[in-house]
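The other protein chains are all here in position, but one chain of the complex has been omitted.
And then chain A:
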Amino acid sequence: MSESNFEEVIHEIIFDSPAGEIKEVYDSLITIVGENSKDTLLNVIEQYNVKNNIPIDVDGNKVLLSENNKDGASRYFDPIIGVSFTVDHLNRKGLDVETHQAKGFTDDHKKLYQSILDYTVNAYPGNVTIAVYPITEESTEEATKLEIIISSTKYNPGNFWNGDWRSKYIYDIASKQLTGNIDVQIHYYEDGNVSFKSNKKIEENSVNDVLNTISTIEKGFENSLDVSFTELNEKQFKSLRRRLPITRSKINWGKAIGNYRLGKDAAEGA
């Protein structure tokens, strides 16, 4: 296999993994491809962590990774605690922590951060990490957009399940447009492999109250998923296989089983 094909396959496998199981996926992949490919795997895991806004433990504080809190090639920053750091991407830990002042991050942005944090307390029972990152204009160093991310995870590998919620938005300060998407993934893998995935694209115009808009969207999405669950069960699942046969009793196996067919033909007047 060529090197580029190899990387493509590794990329596809890692990007298909549930966020709570990257370590296990890494261990299994290393067993198959060998320690020599370690750097390729870790490189892909870094891309995965940034793309999926994975929370990193930085001296006890959780910080979400994103394209918008990069500080140079391999450092990331957090405007709230005012640090920058490098990342051990496999173990999700911040290293080489230094003080750092984020460009364009104002007191208003800090207030928004706090209000979103307050909102999550009553809406997200999982392990919550949030971020508000300024996206600045190079010439003025002022934020023209904000990236807002809410991550809520609940991992329970002992009972073979892991769950992730991630909603991320870009708020354009001048045009007042809010765009983004919500991703949900639940993985249940006791005696099998069951995956529940859902996502929704968001686009709202004339948004004055960012928090209120987000909380309304997220509540609506949550309610629509509850409706979908019920519909999938009531309509689709039940139409695939009955709990009991049409006759409402278990089958009388053996020589006489053909009688069911005779009975059916007679009933249909065949």
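The rule is simple: contacts are C-beta pairs under 8 Å (C-beta built on N, C-alpha and C of every residue); 3 or more make two chains touch, one makes a residue touch a chain; residues count from 1.
Convention: contacts and distances are computed from a predicted model.
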Chain not present in the shown complex, as UniProt names it (candidates "Signal peptidase complex subunit 2", "F-actin-capping protein subunit beta", "Cytochrome b-c1 complex subunit 1, mitochondrial" or "Metaxin"): "F-actin-capping protein subunit beta"
Residue of A:73, A:174, A:246 or A:267 touching the missing chain in the full complex: A:246
Sole contact to the chain not displayed, among A:48, A:105, A:124 or A:171: A:124
Absent-chain interface as seen on chain A, which is shown: 1, 5-6, 9, 12-13, 16-18, 21, 24-25, 27-29, 31-34, 121-126, 152-154, 158-159, 161, 163-165, 184, 186-189, 191-200, 218-219, 221-222, 224-229, 231-233, 236-237, 239-243, 245-247, 250-251, 253-255, 257-258, 260-261, 264
